[in-house]
Structures are given as structure tokens and as C-alpha cells.
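All protein chains of the complex are present and in place, except for one that has been dropped.
Per-chain numbering from 1; labels A, B, C, D, E, F and G assigned in written order.
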Amino acid sequence: MTHELLFAGFGGQGVLSMGMTLSYAGMIEGKEISWMPSYGPEMRGGTANCIVIISDGKISSPIISSFDIVVALNQPSVEKFERAVKPGGLLVYDSTNVITPPTRADIQILSVPASEEAVKLKNTKIMNMILLGAILDRTHVVAGESVTRALRKVLPERYHHLLPLNEQALRRGGELASVAQPA
Amino acid sequence: MTHELLFAGFGGQGVLSMGMTLSYAGMIEGKEISWMPSYGPEMRGGTANCIVIISDGKISSPIISSFDIVVALNQPSVEKFERAVKPGGLLVYDSTNVITPPTRADIQILSVPASEEAVKLKNTKIMNMILLGAILDRTHVVAGESVTRALRKVLPERYHHLLPLNEQALRRGGELASVAQPA
Amino acid sequence: MNDFRLMKGNEALAEAAISAGCRAYFGYPITPQSEILEYLTDEGRRRGMIVLQAESEVAAINMIYGAAGAGARVMTSSSSPGISLMQEGLSYIASAELPCLVVNVNRGGPGLGTIQPAQGDYFQATKGGGHGDYHLIVLAPSSVQEMAEFVYDGFDLADRYRNPVMILADGALGQMMEKVEFPEYRVEDHVPPKPWATVGKPPERPANIITSLHIQPEKMEQINLRLQEKYRVIESREVRYEAIHTDDAEYLIVAYGLVARIAHKAVEVARAEGIRVGLIRPITLYPFPSGPIRSIAKKVAGVLTVEMNAGQMVEDVRLAVNGKAPVSFYGRMGGVIPAPEEIVRELKTLAAAHPHAQPAETY
Amino acid sequence: MNDFRLMKGNEALAEAAISAGCRAYFGYPITPQSEILEYLTDEGRRRGMIVLQAESEVAAINMIYGAAGAGARVMTSSSSPGISLMQEGLSYIASAELPCLVVNVNRGGPGLGTIQPAQGDYFQATKGGGHGDYHLIVLAPSSVQEMAEFVYDGFDLADRYRNPVMILADGALGQMMEKVEFPEYRVEDHVPPKPWATVGKPPERPANIITSLHIQPEKMEQINLRLQEKYRVIESREVRYEAIHTDDAEYLIVAYGLVARIAHKAVEVARAEGIRVGLIRPITLYPFPSGPIRSIAKKVAGVLTVEMNAGQMVEDVRLAVNGKAPVSFYGRMGGVIPAPEEIVRELKTLAAAHPHAQPAETY
Amino acid sequence: MAKGTVVFDIENCKGCELCIEACPQDSLELSPRINAQGYHYVVLVKDNCTGCTNCALVCPDAVITVYREKKKTRVPVARISGVTQNITVTIDEEGKPS
Amino acid sequence: MAKGTVVFDIENCKGCELCIEACPQDSLELSPRINAQGYHYVVLVKDNCTGCTNCALVCPDAVITVYREKKKTRVPVARISGVTQNITVTIDEEGKPS
Amino acid sequence: MGQDVVDAALEQMECVYARPDTLTDTRFHYCPGCGHSVVHRVIMEVVQEAGIREQTIGVAPVGCSVFAYNYMDVDMQEAAHGRASAVATGIKRVLPDRFVFSYQGDGDLAAIGTAETIHTCNRGENILMVFVNNAIYGMTGGQMAPTTLLGMKTSTSPAGRTVETAGFPLKITEMVAMLPGTYYVTRQSVHTPNAVRQLKKAITKSFQYQKERKGTCFIEVVSNCPSGWKMTPVQSNAWLVENMFPLYPPGDIKAPK
Partner (left out) sequence: MGQDVVDAALEQMECVYARPDTLTDTRFHYCPGCGHSVVHRVIMEVVQEAGIREQTIGVAPVGCSVFAYNYMDVDMQEAAHGRASAVATGIKRVLPDRFVFSYQGDGDLAAIGTAETIHTCNRGENILMVFVNNAIYGMTGGQMAPTTLLGMKTSTSPAGRTVETAGFPLKITEMVAMLPGTYYVTRQSVHTPNAVRQLKKAITKSFQYQKERKGTCFIEVVSNCPSGWKMTPVQSNAWLVENMFPLYPPGDIKAPK
């Protein structure tokens, strides 16, 4: 079983750490992992993305161009990567930041008001965890339990007091996903 | 017919121009020519040499290690290049500057007191022409006439008043060679 | 969780350098490998390593010369344009027979190009981009795990042969994170004595001289003969490669580094479709595994070489095969990574042109 | 005396550059080619050429980039270590497709080596010592006459293909004097318009940009594909070589530059002794005369490649021959020039191992 | 004081706030809305703009156009002579470009 | 004035004449003879050498050894401390190396 | 204020500042608040106002401003890292009556390109060298530059730059001012409107001097790198005044009378 995911958004939205958390979770489950960030001057424009592959077997290329799951944190990412979702795949986006929603009919589309919810949880930084929670509800890339364990790895010691908040965000994401209507 | 010559001595003794004059003479006679100087840091020590090949046909390598004729203007050159004369070849040296004469029995050896004679002619610079004259007497690399014509090419215009002196030196060299005893 | 760590290739390589006893690092930043310098300035310095950000790659490689000549385990890293600037220095280092490790995290060229993964520096690495006859030993990792492992091996080879070793990776291997496990490695067991190093001349030995200048051609030829003899030894002893499904192969793919992984996937896909294809992954690009390739080539109907360049290693493959089988090439350039499907497609084209039934002849 | 002049190879080359309309020269002194810069500062400047002694080879090659990009016929020259320093710049120039002439008067390497003639930079010149996939067109003169002639040809090729051209000579060719005759050459007839050059943007055209950066891999791949297509055209149109006594040859020698002359002598000696041997002298080292060599190789009992290095062009010979005949190699290194007798001896060894009687098979 | 106004190319504004900092009249503010690039963009929030061009001068993205009530005439103060076209460097005495 | 003398390694002298120029006593001259390297070498031609070392100091080929009648004792003026061996830089007060 | 009101108002007014035509329409790729594009714009304003666009050739570096040619709408060449002044030399020597300028960052000009910088200035090449000093390697992700301040944290001086390992911040502008080949050497900035005005004057003068073949003009622009410095643009400008100016004080270093 192989899951191929893309996380995309503005720099600072937590795109890379979102992918990294998931990667750690995969590693905890004994999977093969590949996490590949976009790098270099393209980051100047303020966009960032990373590709995560989680697999039971060997991973060939860490750079791929179509995905089972795309997570888009902003409008440009929706525009750029909607077409990169495999037919039947999943596109999750932050509806707070995205004005023109995706339109493909051959994929699952999940709209989550993640930024809005993060404001409600009083920490805009955890918007990414809300989305991650939503993904875990819809798919079974890794177990939620593994993600909470992974967070302990990814978050530097000095932020460990934020673990409960992150877990709350994950749960909230799951809730939002489970009530969301298919677009 | 191919003639392979080496001219060797201290820098400033006119080693290179001697070879160049002969090369020009060969060119005047329509021959193929190759003139190859030693170059680079080995010149620091104050020694210089050049290889001249004059041939009716194409010349292969401009760098060779045995010669029909070696002209040695100083002691180190005699020591270094005596062995480079082909059996039956000719070694000409300036006896004024060479204390320990060459000893090989399988080659012609011609000792010319060139520096001494140059002093007599009141211009130490033409020592090399005396030796060239001596070679032309002993061998027939080019015609003496060609060398005098070549001098006109090699000597910059402003030195053309020295042409008669050079010709005199060539002649003197020829005379010295014709009276010299085989060593 | 066991001893695995999730790390970028560049970081894994840097971490390995520290634990391999690399004494000093000199380098200049360049994408996609600046993490090596960054990791070492931080973690490396903390663990006692000397780390200097040089003013340029030219300075860096000459600092390496000095430090290696002084007997230290040293390393530098860069990416394509920066490695080009090191060519004079590399030729000097190879000629003076100084052990060191040079990492090239290859990006798309020529010129400034892109910063994406590529393999366009194969010729430069294996044939000698600098002047004169010399060879680097070239190791090509294909995973983050190997980015780390080959550092130990690289240093050991460098010391064993007094020869510069290059790890030739690519931008993807440098930037991606994978699981990595670091081996046990006792530095003391691996670094040989270096009696030739310039450390200050005690009365009992003549002065040690590190030089690549031998102004007499005959002397320089002797130096060259000695180097060539060393290369023959390296060629006979140090070839490393991985052979996958080659036993029953009717076709052979040759690919290295990241591309070998993709080719591996292609092999699986093709085999599922009934094409009996094998894969040779050269691990040492110099010395090149010509022998293994030649012997397999004799038995197959065709060889496909896949690279992220316009066709470079394929020349070494052709030289190895020497007409015993048709050799075709597929390449992507400028930072584009081939997909497994593309490779399968190429393989089918090759198979169509050279069905195995055909009597063995030469091409 | 006719129109012949007796000149050093370096001087003849410099004189040719002036009359080929070379607008500017940028270079740094190095033995054995400093006479080029010296001749140009003197005679070149007198005849209106811009001559600048750069602070280094790195600066020189980048000045070439600028001046070529501004539309001028330009050239630089150096010798092995200096050429190594130019590798980054050459990769940029090739990628940005700027026409220029680069002269390498090869000396013995690797490292500082010697200053004597050698051919150790063949790989660097032909495979690309810089990073990424690119090619210089490489011309190999073998006489002072050709040192001059190839300058005209070189500039024309550079302009025709917007590609850097290298003249790869050696120290002996640079330093020796031979007769040379300069052809008629009207510069106006040869320099094409360069609408792409950066000369200042008039309102009616978009700005001209000289760059080698294309940050999107797909774009960079397109650039590479265009380059590769150009190289295929060059390979099909611009191969130059000399074939001597190949019609009835039972053995074939392949050699270039100065060595080809020595090999020519060896051919004569061997033929006098009854060995029917022919000679192919590649004049363009890139594009390499693979076709001619391949077709002759099919008919001979063996091929001998002779070089002043440890065996570089021999790989291209082997690739051309592709197993159709045994290929052997003889080389001298470090500035040592092989003698005709040595070549004859090698030839006899080859002939003994592979007498022609033997049925044609593959090796 | 002169009366002026500014117009923003909001799609290219990156919300860096340097113009806000530079405006002596405190006329500018970030919009709570974001543009398609994801940036909060700048808007003119007061009617006191003098058209001093300060904001435009510091704007890294050159997205500001400044208007002012007509009155001044330009004084050429520098001239680069001898090029093909007429060249008049029109920096006025106070150093403001015009 | 001290009495001194100098000894030349004539085979390595290159006849550059710098020692002749440097000798305050005019004690040196080029020999009319040449050595095996082809150079006229230097010889001491007067009996007035003071052993001042001037000639040796400027000799590029380090072929001059200088002797002087015994008298002075050395005064160490500089010391590079802390290295493994005893280091005494023996430049005397007038700056002459000893 | 509605759009109609604006439009009406604008009719009564004259445009006193607009993006110059010599800039293309391409959106700058720089991070928000980055000084690079201000410098680009000011150069292009001068080129426009001086009417020398047809005679102007620029040279872009490798650094964040590597794409300068996408914005400055004049003929341009993209040089290898550090070699912009050598490339500019090549251009200027063969086109001596064109206006040639190079544009470089601190890594480019003062680290890898040190030799080219010094020798271009020493030869007094008749070009304008623009040097944007943001005390960091912006493009490659915030490594230490030769001009990085002591104590300043970068990704390759995580504990702050120290003299022991990395030496001193390099005042290369003062060094080139020492060379007789330079005619006009000045240090400017773009952190305030007035600073921008000053820079524009300096650039205008430099092109005038170039016309008069006076020698090398060299303008350092002390600038910011909000991303590399990990600050907001506004903070970065304050930090620049407080920390950069003491070591790199703005003003003319060498100016003709």
C-alpha cells in the first residue's frame, strides 16, 4: 500500500511541518517514508510545498506529479494542484483562504474552514493540524495515534506544552471532515 | 634528406637566434623547417637550447632526442648532450668556454675557439655565427648563401649595419673548421 | 521507534561525516546542498569539528588541499557550478595524492541551470573535469541511508588509496527525508597513519613535500605511471554495484542513484507484464562495473541505460558491452526526473526492436 | 621567398586571430602559450584589437562571456590548469549559446605537472569538464599552419552554431616554429548579424537577455533538448578528419595533433617494412569522426590509438569501433612525446596478436 | 499643503507595510482582505494625502501611483549630454523625482 | 676595526656582483675565470675584510661564509616562547644576526 | 472612497509618480519588503529619465536578484556567481560608448567575486557597480556573508558570527575607495523615502560620470533581507539603521569635488 500526498500553501502556513508530522507517524508505523520539500528560489515568492510518500515497500521516486491526496492551504495552490489529484483521489483545502473552490468532479473534494477554526482555538499556527485531522478522518494513511506520537518528535521540547492543543486541533479537523458534505 | 640539429648553451649566447638563422636559411631553400626551443622555468638556470630540423619532406616530431649535429656553447651542454649525437654525427663546441672536451670516438668532434675569435672580431655577440660558419663547412645542411640571405630576415632592420660583420664571422668559422684537426 | 532517524540526505551525510571523524570541512553555500554546511557549523562544531565557510569554492578546495596535506580527514561539498570551479584544485589533489571527500549534489545544468536533481556531471566526475589524467573514486548513493553510509566508505577509500573520493548525489537525495540508521564506526580503527603529511619536520626524517609539480617530463611520466597503476588496483578491487533480477534477465537496465530506484520500480512493472528485465545499479561510477555489465550483456537481447542527463554513463555501458548487445538510452534533463512508466515504455521499444528470439549477433 | 613566414605556433594563431577579425582578447599568462597574449598586446593592439590581461582565468572567461554576449568576436587562451579554472564559465557560455574561441595549449598534468606537450585534456575538452550536458566544438591542429588556419574555421563555426569552439593544441605546437601561410579572409563575409546580442535595447524589439538560468526544470529541459539537437546537427555536418593510406590498410592507427605527425612517420616506417597500416587523424575531436573510423575498422585486423596521455580518445575510438576489431592503446605522459619507433613497435605487437589471416570475428 | 492621492495595484501588493511606515500623513492601512497572492494589501484610509510620493518611493513592488493637484513646473537639474536622444534628468530642487 | 674574512662556494656563485656592491671595504671582485655553470665567480682581493657579513647578507645564492676574530658574546633579544624546544632568537642589538 | 470618486479626482490631478516604463510588468519574485526591487526600480527610473535605455546594458548576479533581467527592461546579461564585474568589463570594453552597470549582492561581490571586484575597480573600468549589501546570502537561505555583522545569527553562524571562525565584517566599499581607479564611491540605502531620493541622485551622477569616462562608480546600498533576518520588513529597516549603519555608515566615501 502506498500513499502519495502533496501539501501546498504559503510559506509560514506550516506546510512543511504538516508533511513532516505525517512522515514521522508513518515511520512510527514501520513504513517506508519519503518527504520531499520544494526548495530554492521558488520559495521567494512565498509559496512552499512538500511531497510525502508513505509505503509498505520501497519508494522509487520522491518527486512525483500526481497524488492520492492534495492539501491546499491557499488559492494559488488550489489552482496549481487541483489537476494533480489522481482520479478518485482527495483534495482538501482551507475554505477560509480559498475564494474560488476547486471544481473537478472525478475526485473527492473536502472543504475545511481550518483557519477560521484555528482562530477559534486561539492559535492560528495549528490550522495545519486541523487539516491533518480532516485527512485522517477521510483516509487511512496512518493511525491518529501515530500522529500524536509523531508530534512529540516533531515539536521541539520547548513547545511540548502545546501538545494538547495540537491534539485538540487534530480531533477538531476530524469532526469537521466527518460532517462536511461532498462538494 | 633530413638534418636534425641541437644548439645548446647559456642564455644570452645566441643559441636560439643561431638556430633561427639556420631555419630561415632552410626555408629560403624551400625546405620544411621545425625550430623548437626549450621553454619555461628550465630557462631560469640560465641555459637554453633549441632543436632545428630541416628536411625535404614532412617533419614528424619537433622534439627528438638524438641529433645529426649538436652545437655546444658551454661545458654543461657538452656534458649533457655529447651522448645525444647519433653515431657518425657531429659535435661542434666552443673551445674557449669548454674546459673538458668531449670524448666519444664514434662521432666527429669539432673544436672551434669561437669566443676567442669573436673577441678578435671585436664583437662577442657573433660567436654563434662563427660556429654556424664552422658547421656549414663540415656539413651541407644549407648553402652559405642562404644563411647570408637569412640573416637579413632574422636581424632587425636597425642592426643591418652588422650584416658584413656577421658574414665575416661565418667565413671565419668556415676557415677555422677547415683547418681544425679531427679530435 | 528503533534507532532510525528521519533526516534529509544532506543532513544524514553531514552527520555521518562527523561520526566518521572528519576533522575539518571547508565549503561555500550552494543549493541544493547548503544544509551540509549548515548542519556542520551547528552540530559539527559542537562536536569539535573545524568548519570554515570559505570565500568561494576555489578557496574551499585549496583549503582542502592544505588540510589534507597536513594529514587531516577533510571534506568539502558543493553542487554543479561550484564543483566546476574546483576542477583545477581536484586535479592538483589527485596529482599530489591527497585523500579527501568531495560531495557533489548534482543539479540541472549546464550553466546556472536549475536547482533541481540531475546527473549531468557524470562525465566531469568520472572522466576528470580537470586537466590531465586522473581519477576520483566516485560513489553514487541512491537513498538517504546511502548518503550516510558512503561517507564512511568514502573516507576509508580516500585514505587507503591516497585519492580524492567523490560522492555524486543529486538534489532530490540531498533534500528528501527518509529513514536512516547510523552504523557503529570507531574512527581509530579506520584512519591510517600518514607519515607523508606536512606536520613539521622532525630531525630524523627528510622534509615532507606535497606537490604536483615535476618539471622533468620523464619524472612526471613516472608519477603518471604510478597513478595509473593505482587506478588499475582500484579498478580490480573496489568495484561496487547492485544487481537486481539479472539471473534470468532478457533485458538489462543500467541506472544509478535516484534513477536506479525509479528503474527498479519500472523493472517490477515490466516483470508484472511479463518482460524479464534486470537492473544493474553501479554504486562506484569510477571504477565502473564494466565486468558485471559485460557478462550480463552477453546473455541479454538489449541494454537500456537511463540517466538524468543527455547520455553520459551510457558511454561506459557501451564500452563495457562492446557490441555484444544493442544499447539504448533514455534520459531526462534540466532537473526533470523520469517516471517509472517512461522507462517501461522505453524498454518496450527496445524489446520490440530486439526480440530475444533473434540469434545472438553483434550490434 | 614566397608568402611563407616562419613563426611560432602561438604567434601564428595570434596573427590569424587578428586577421579573422577577433575584436577582443581576454586572457592570463601561462606557459606554454603566453606568446599569444604577448603577440596580441603588441601587434593586435596596433591593429585595433582590444586586449586585456585579466586578473585570472576565471575573470578572463567571464569577460569573454560578457563580450561575446555583446556581439563581439572574442577569444581567450590558456593551458591546462588555467583551462580547468574556466570550466564553470565554459558551461555558462555553452548554455547561454555564446560564440567564442578558446585555445588550450595542453601541457603535462595532472596538477601543476610540467610545461611540456601533452594531450591529457582530451576528456575535459570533448566530454565537458564543466557541469551539465554541453559540448565544445574541438579542433586539433597538428602543425603551425593549422594553428593559424583553424582560427578562421573556429570563429566561423562558433558564429554559425552559437557555440564555444576550442582549439586543442599542445606545448610543442605552440612553441615550435614552422612555415606558415595566411589565407585570404574577408571578415565582413564571415561574421553573421547577431540580433540576439546585448547592445542596448531599441524601442522596436524586446530586451535581449543572455542567461543560462531557467529555474523551471521543464524549461531547462527544453533548453537542453535544443542544445542536443544542435549537437546532432554539428555531428552530422562538421566532422573533419584526415585519412592516410587507409584504402588498403590491414591495421589502423588513430592519433591527433602532434602525435598524428609522429604516427604518420611510423606508418611510413611500417609500410617500408611491409606492414599495411593506415592512419586516421581526427581533426574535430568533437564531433568525433566515429563514422569513418567505424567503416575502416570493419576491414582491418586491429586498431592502435596513440596519444600523449593515459588513454582518453581511445574510448571514443572503442565506441566507434564497437567491438568490430581489437583496439589497443599506446600512450606517453607527463610531457613525453612518443617516437615513431615506439609506435612501430606497438603496431608490431598488435599485428602479432591479431594477424590479419584470422577470420573476422569480434573482440 | 498640496492635495494628492494614491492608487494601488493591489494584486501585486505584498503587504509589507513599508509605505504605511513612510507616509507622513498616516493615510495608509493594511486591508483585512487578502489578494490572490495571499497578502493583505494596502489601502488609502484617510483623505489627507498630499501626494508627497513617499509611499511610492519606498514601495518594493512599485505598485503605487501618486497624483497631485496640478501646479508645479519642472526644473531640469541634471543632464547627461551627448547621447543620441535628448536626455533631461528631471529631479527637482528638493530632490523629488517628477 | 675587526679583522675578518670570507669564504665562497665558488661553484654556486652566479657572479651577480651584489656582494661586491655591498662590501664597504671594496674587498671583492669578479674572477676573470668562470665556474662550471659558466659564471665568473667572486673572489676576495684585498686583505681588509672586517667580517661585517654585508656580502653574505645580500648574496642570493648563500654561498658566502664569513669569519671574524673572536670577541663578541651574543645577546639574545627575542624569544619565541612555548614551543617544544628552547628557542633563542639571536639578533644582537645592532640587528646583526649571529 | 468609491472608485468613481477616485476617477473623478484623478482627472483634476497630474501623475507625480508612476512605475517607470523601463520596468516590465512582471511581478517581483522578492519576499515582501525586500530592498532589491527598490534598487531595481530606481536604476530604471534614472535610465528612463536620462533617456539612455537604448544605450544601457545591465549585468545581473547570482543571488536573489538573479532574475533582475525579468524586471529591468533593458538588454541584460546574467553573470556567473561573483563575476558580474568581469562580465561588465567584457561588455564595456567592446562597447565603450554604452552605459554598463553591474548589480551584485554581498556574497556575490565581496566573497566569491572579491578578485573581480578589486581588479575591475583597480582598472577603473568605466562602469557603474551597484552593490546591495544585506549582510546575508538571501538566495541560498540565509547563510553568513562577508558583510555579516559580528554576533549576527545566520544559518551558518547559528551562535552569531565570531572573529575566531569567520573573521571580521568586510568593508569592501572602503577598500575599493582606496583604489585610484574608482572615481565615485558612495554608500546609500533605501529604507526611507529620502534615502531612495539620495540613491537616485547617486545613480544619476554615476551615469553622468560614466559618460565622461571618469572611471568606476561604485554604489553600495545597505539593504535588508526580512526573510534571512527573520523579521518583518518594518522591523528590518529599524534593525538596519541601528545595527548596519554604525559599521556601514551611509554617505559618500569618495566623491569628486
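We adopt the following convention: a contact is a pair of C-beta atoms (placed from the backbone, for glycine too) under 8 Å apart; a residue touches a chain by one contact, two chains touch by 3 or more.
Small disclaimer: the values here were computed from a predicted structure and weren't measured.
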Contact with the hidden chain, among C:E11, C:E88, C:D133 or C:E315, goes to C:E88
Out of C:I18, C:L40, C:A54 or C:V344, only one touches the absent chain, namely C:A54
Checked against the full complex, the residue among C:G69, C:G128, C:P217 or C:P326 that touches the missing chain is C:G69
By the document's definition of touch, the residue of D:S34, D:N62 or D:S91 touching the omitted chain is D:S34
Across the whole complex, the chain not displayed is touched by chain C residues 23-24, 26, 50, 52, 54-56, 58-60, 62-72, 74, 88-89, 92, 96, 198-203, 207-213
For chain F, residues touching the missing partner are 4-5, 7, 9, 12, 14-18, 21-22, 39, 44, 47, 51-70, 78, 80-91, 95-98
Chain G positions in touch with the non-displayed chain are 111-115, 118-119, 122-124, 146, 163, 166-168, 170-171, 174-175, 178-181
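Simple rule for what comes next: only the chains that are shown with their structure count from here on.
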In terms of CA centroids, furthest away from chain E sits chain B
Across the interface between the identical copies chain C and chain D, with over half of residue numbers shared counting as same and under half as different, the residues used are same
For the pair chain B and chain D, the C-alpha centroid-to-centroid distance in angstrom is 35
Rounded to the nearest Å, the gap between Cα centres of chain C and chain E is 54
Where chain B touches two or more other chains at once, the residues are 40-41
By the touch definition above, chain G meets two or more other chains at residues 30-32, 54-55, 66-67, 78, 80, 139
